[in-house]
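Just passing along the structure, written as C-alpha cells.
Only one protein chain is missing from this complex, and each of the others stays in its spot.
Letters A, B and C mark the chains in the order given here, with residues in each chain numbered from 1 onward.
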Amino acid sequence: MFLAALSICASAAVMAAVLPRRPRVVVSAALGALGCLLASGVALRILLTGETLAFHTSQVLPVTGFSLTIDPLGAWFILVSSFVGAAACVFNVGYAKGAMASRSALSMFMLFIVTLLAVPAASSVMTLMFFWEMMALSSWLLILTDQTRHPDARSAALWYGAMTQAGAASILLGLLVMTSHGGGQSFADVSAHSLALSGVTRSFAFVLVLLGFASKAGAVPLHVWLPKAHPEAPSPVSALMSSSMVAMGVYGIIRVGEDLLHGGTVWWWIAVALLGVVSALYGALHATTSTDLKRLLAYSTVDIIGLVLIGVGAAGALADNAQPVIAHLAMTAALMLVLAHAAFKGALFLAAGAIERATGTRNLDLLGGLIHSMPVTALVVVISAGAIMAVPTLSGFSSEWLLLQGLLHGFRVASTPTVIVMLLGVIALALTGGLTAVAFVKAFGIGFLGQARSTGAATARETSTSMRVAMGWLTIPSVVIGVVPGLFVPLLNRASSSALNASVVSPLTRDTGVVVSKLGGAIEPAALLVGLVAVMALLWAFTQSLTQRRARRVDAWGCGRELQTPRMQYTATSFAEPLQRVFADVLRPQADVEVTHVAESRYYEQSLMYENRIVDVLEARGYRPLIAVTMRLGRQARRLQNGSINRYLAFGFVALLVVLVVVG
Amino acid sequence: MSTTYIASLELASGAVLLSAVMTLWRRGVRSIVTMLSLQGIALAAVAMVLALHEHERALLVTGALVFVVKGLVVPTLLRRVSRLDPRSRESRPLVNVPASLVFAAVLIVLAYVVGTRITSLAPSHATHLAPLGLATVLVGYFMLVTRRRAVSKIVGLILVDNGIALVTFLLTSGVPLIVELGSSLDVLLVVVVLQFLMVSMRHHSDTDQLTEMKALHD
Amino acid sequence: MTLAIVPVGGVVASLIQLVLVALGGPLLVGLMAKVKARAEGRVGAPIGQPLRDLRKLLTKERLHARHASVVLALAPMVIVASAVVAVAISPLVSTHPLLGSSADILVIVYLLLTGSAAAALGGLDTGTAFGGMGSSRAMTIGALAEPALLVAVIALSIQSGTSNLPRIMVDTLAHPDWVLAPSRLLALGALLIVVIAETGRIPVDNPATHLELTMVHEAMILEYAGPELAMVTLGEAMRLGLLFSLVANLFLPWGIATHATALSLLGATASLIAKTVLVALGVALIEVRSAKLRLFRLPELLAGGFVLSVLAVVTGLVTR
Partner (left out) sequence: MLIIAILLIPLIMTVVAASVPWRPWVGWATAASSGAFLALGVALSVATMSAPQWALHHSFRADSLSAFMVIVIGAVSLLATSFTSRTMRQEMESGATTARYARHYAVLMQVFITCMLSAVLTANLGVLWVSIEATTIATTFLVSHRRTDAAFEASWKYVILCSIGIALAFLGTVLIYYAQLHASGPVHSSSLDWTSVMSVAHHLDPNVTRLAFALLVVGYGTKVGLVPMHSWLPDAHSQAPAPVSALMSGVLLSVAFYGLLRFRAIAVAALGPVFPRALLLVVGLVSLLLATVMLIAQRDLKRMLAYSSIEHMGLLAIGAAVGSPLAIAAVLLHILGHGITKAVLFLSSGEIYHLEGSTEIDKISGLLARRPTLAGIFGFGVLSLVALPPFSLFVSELTMARAEVDAGLWWVVAISLGCLSVIFAAVTRHTRQMLMGAASVGSSSSPLSVSVALPLISALVACVALGVLAWPLQSLLTHAAQGVLP
C-alpha cells in the first residue's frame, strides 16, 4: 500500500518528465496528491492500529539492499509530509509557471515528495542515506529553479548544498560507527547491538548524528543555510522544505537517539534541548526583524523547530531520569508541534508564494492593503499566523500548552542539570511567544493592512482556485488541532510510545480537549472558542443595535494631518525598529545614513538615504572566516603545482627516499 | 674461473655505478652520452658474465640485446639529438656539481643499507653487488630531479633503467625473456618518444622552452 | 475532584466576575486618576467618569477610516471577547468559575496576547503613521512584558506543581506559609512591573498623553471612534481589572469562595473588591511618584521584571 503511494508519486515524477507542458502540471499534481493522500491513509491506519509495516528486497541498491519499515513514529512523520505534500501538489497547479513548470523542476518536485515520504520509512542505514541524499539533491536542485531571475538562489543553493553534504557526512559517519560493532546495517540490527557499544562510542555516534540532523532541522548555529535557501525556493518547495524537511531532522534525532541508541545518557538530551533554546530565541529574534516575508517565515521555522527540539530534549532527559510519563508528555508535545508547524508554516509559505505571484515581491516594505484584494489569502494568513502566535483555540496554542505542561512537570525531577534545561525551555517558550507575536503582527499588519506601498501591491488580485484550495487545506489542522486537540490524542500516544520505545500509560486522556490526568492540567479549547465567538456575536449584535446605519467612511484623522500618503505608513523595518534597538547587541544591525544637502545651504537636505541591514551574526562571525581560510588555503595550494617538472620529479624522489628509509 | 667471474662481475657492476656518477659530474652532452654508452656496455658485460656462469642461454640473449639497445642504439639516438642542439650543456643545474657528488655519495650509502636487507635473503657474489644497481637507480633519479635540460632528463631516465636492469641481473639472473624483451623495447620506445617530442617542440616553437616548461600549472 | 466544572455555581461565579470586572475596571481607572489628581493637588474627575465616557461613546456615530478593512471593526470585539473569556474563567471570586479547569496560566496569558495583537492590527489597519507607531511600540512592550508575566506566574505554580490557576490558589489557601516564600515575593515584584506595562501606566506609558512622541496605546487607537472606541477602552479597562485582581488573588487568595454558596460568593466579592482597590492604590502611588520613562529605557525596566521573574522561579526551585 505504502509502496503504491510511493510509486504513484514516482510516476508523477515520470509523467512530469515526459508529458507536454499543459497536461504535465495537472497530471503530475493529481498523481502526486493522490499518492500523498494514499500515504496519509497508510500512516493514519498505522497510527490507529499500532501495527508495523515492513518491506525488504536485496534487488534494489547494490551490495546493501533496500528496507522500509513503518512504525507509528515514522507514520506520524509520513502523515506530516503527505499532508503538506498533497497541498503543495494542488497549489502547484496554479503556481507552476515559467521555470517551475519545466520538466526537470516538476519531476524534481515530485521526487522531493517521494523522498519526504520515504525517509521516515527507511529502516536501514543505506536506505536512509539513499533517500536522505535524494531529498537533499532534489530540494537543492529545486532551489535553483528560478536561478536565472533570482541570482541569490545560486548562492543560497551553494550554502545549502555545502551544509547539507557536510551534515549528511556527519550523519553517515555516526550511523556507521553504530553499525561497526553490530554486524548488520538494518535498524533492527543496530538497535539490537547498540547497547553492546561502549558509552564513549555511543556518545560519539550520537553527537555526529545530532550535528547532521540538527543542521537539517535548522538548529542554531547550524541554521545559516535555512534563511537563505527556504526563501529562494519556489513556494510549494519552500512549504515542503520548511514544514516537512526540517521535521525530518527532528525525526532523525528521535529515531537515532531513542530507538537505535535506546535513549543514551541525559547530557545528549540536554544538548538537544539547549540547541532548541538557542534556536528558538535566535530564530524568533531574527523573524521579528526580517522584512523579506519568506525570510521571516524561514527564521520563524528556526524558532518553532527550536521549541520542538526543546520538547524532544526534555522528553529524552526525562526518560533518562526515570520519568517515563512526563517524558511521554513532552514527546507528545513535540510531535504535535511538528504537525501543527507543518500545517501553518506550509500554509504561510504557500500564501507567501501567492503574494509573490500577485504582487511580484515578497518584501514587506513594498506590500500593504492586500486584505482588500486577496481576502481568502488574508484569511489563511490570519488563521495560520494566529496558530503560530499560539492564539488560544488554534493549533500552536494546544501544542505549546502541552510543551509547557511537560516542562513544568519536569521541574519535579531531582537532577539539577535537567531542571535547569526545563527552566531554560520555559523561558525560551515565554520569550519566543512575545517575539513571534511581533513578527506575525508585523507580517500580517504590514502586508495585508493599511495602504499598498507599491504598484505591485496595489494591483494585486486574488489567486487561482487551486492555490486557494491548497492553502485552505493546510489551515484545517491549525483549526482542528487547536479546537479539538483531543482527537489527536490516541494517534499521538501511539507515535510517542513508539518514539520513546516504551509503553507507558499515557497521561493524556481523550476528550474534546486535552486533559493531563494525574498531573492536573486541562484545556478545553472548544469551550473557549464557543465563549469567544459568543461574546463577539453579542458585541456585534450590540453595536448593530446602537445605530442602524453602516459605519461612515472618512479620511483617517492622523492627529489632524491633512496629507497622508502610503509612504507615511510604518513599514516592516520601522515596525521592528524598537526591538531591533533593544536586541542590538545580538542582531548587530548595520545602518547607513547618507544625507545629500542642497547646494545652497547645508541646512536643507536634498535627499536622504537610509539603509538598514541585518546580517546573520553567526554567519558573519562564524562561517565567513572559515570560508575565507579555506579559500586562502586553496589559493596557496596552487603553488604546489607550479609547472616545474623538476619539482614534480622531486616529489617522487623524496617519496622514494622515504620509502627506502622506512622500509629498508 | 671463480675469481675471474667474481672480479669481472665486480668490475662490470662497479663500472655501471661509476659511469652513473660520472654523468652527474660531467656537463657536456657528448661526454655524458659517452658515459651512457659505456654504462650500457658494462651492463651487457654483467649479463654476459652471469649468463656464462649460470649457463643461462636466455640471459645471453638478453645481454646481447642490452648491448645493442643500451650500448649502441640509445647513445646514437642521443648523439643525434645533441647535434641538433649544440647548446644543450647542463650549465646551471638546480644542485651544483660538487653538492651533487656529495649527495650521490649519500645515496650510495643509503642504497647499500637498503640493499643489504634484500641480499640477505639469498647471499651470493652476484646478489651482494645488487646495491650498486640500486645506487645507480638513485643517482639516475637524482639527476632527473636536479638537471634542467631535456637531454639530461632522458639520460637520467636511462640511468634509472640501467640501474634496475643491473639489479635484475644480479638478483634474479634476469626475469623471463618475454618480460625482458618487453622492458627493453619499452625503454627504447620511451627514448624514441622523448626524442620525437624534443624535436617536435623545437620545430614548433622558436625559443628553447624545454628547460623552463611552466606553461601548465595551477 | 476539585477541578470538576460546577455548572450552576460556576456560571454564577463567572457572571459575578464579569460584572465586577466590566464595571470595576473603568472604576479602577477612575480611581487611579482621582488619586493622582489629589496627589497633584487637583480635584480631578469623579471616579465614575470613565464609565460615563463609555456611555457617551456608545451613542456616537461609527466612523471608519477610508483605507481600513474589516479588521478595524473586528479588533475591538476580539479585545473585549478575549478579556471577557479570560475574566470569566479566572478564579477571582470563586475557585470554581465556569471552565475553571481550563484557567491555565498559558490560556490567560495568550488570551491577553491575542487581545494585544488584535489591538496592534487595528492600529495598523488605517494606514496612518501614528497607528503603526503605536502598534509597533505596544507590541514591543508586549513582547517583553508577556514573557515576564508568564514566567512570574510559573514561579507561583512551582510549589503546587500545576499551571492551573484555581488549583494554585486552592493549594496556597492550604499552605499559608507559601505566601511569604522568597520566590513569591520576587514574583510579586515582577508581576507589578508587568502589570504596569501591560495596562499602560506610568512609567511605561502615560494614559493621559496625546503628545505624539510619547504615546503608545493612545496612538494605536487614534482612529477609533464611537462604539468601537468604547469597546477598545472597555477591553483595556477589563484587562486592567483582571490583572489587578489576579495579582491580588494570587498573593492573597483569602476570601475567595471555594464553595458555590451565596454567602461565600458574597464574601468573596467583597474581599476581591477590597484587595483589588488596594493594588490599584499601590499602582497609583507608584504612578504619582515616578516620571514616564523614555521609550528606549523601557526595555531595561521590563528586562528587570523578566529577570526578577526568572529569579523567582529559580528561588522557587531551590527552596521547594
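FYI, contacts are C-beta pairs under 8 Å (C-beta built on N, C-alpha and C of every residue); 3 or more make two chains touch, one makes a residue touch a chain.
Predicted model, so just to flag it, every value in this text is computed and none were measured.
Put simply, the missing chain touches A, B once the whole complex is considered.
For the chain left out of this panel, the touching residue among A:L34, A:L137 or A:I420 is A:L137.
Interface note: of B:L17, B:A47, B:L65 or B:L171, the residue touching the hidden chain in the full complex is B:L171. Across A:A54, A:A169, A:V505 or A:C559, the residue that sits in touch with the chain not pictured is A:A169. Screening A:A33, A:A101, A:L142 or A:A157 for touch with the missing chain picks out A:A157.
Contact between chain B and the absent chain runs through residues 114, 117-118, 120-122, 137, 141, 144, 150, 153, 157, 160-161, 164, 167-168, 171-172, 175-176, 178-179, 182-183, 186, 189-190, 193-194, 197, 200-201, 204-205, 209-210, 213, 215-216, 218. With the whole complex as reference, residues 58-65, 104, 125-126, 129-131, 133-134, 136-137, 144, 147-148, 151, 154, 157-158, 161-162, 165-166, 169-170, 172-173, 176-177, 179-180, 185, 630-631, 633-635, 637-638, 640-641, 645, 647-649, 651-652, 654-656, 659-660, 662-664 of chain A touch the missing chain.
The rule we apply is simple: only the chains that are shown with their structure count from here on.
Judged by the touch criterion defined above, the protein chains link up one after another in an open path, with no loop closing it.
Chain geometry summary: the mean Cα position of chain A and that of chain B are 69 Å apart. Once the centre of each chain is set as its mean CA position, chain A and chain C turn out to be 35 Å apart. Chain C has its Cα centroid 99 Å from the Cα centroid of chain B. Residue positions of chain B touching 2 or more other chains: none.
Shared interface positions of chain A, i.e. residues touching 2 or more other chains, are not present. Chain A makes touch with chain B in their complex at residues 637-638, 640-646, 649-650, 652-653, 656-657, 660-661, 663-664. On the chain A side of its complex with chain C, the touching residues are 288, 368-369, 371-372, 386, 389-392, 397, 400-401, 404-405, 408-409, 411-412, 419, 423, 426-427, 429-431, 433-435, 437-438, 440-442, 444-446, 448-451, 513, 515, 519-525, 527-528, 531-532, 535-536, 539-540, 542-543, 546-547, 549-559, 561, 564, 566, 568-570, 574-579, 581-582. Listed in rising order, the residues of chain C touching chain A in the complex are 3, 58-59, 61-71, 73-74, 76-78, 80-82, 84-85, 88-89, 99, 101-102, 104-107, 109-111, 113-114, 116-117, 120-121, 123-133, 135-137, 139-140, 142-148, 150-151, 154, 157-158, 161-164, 167, 210, 212, 222-223, 227-228, 231, 295-296, 299, 310, 313-314, 317.
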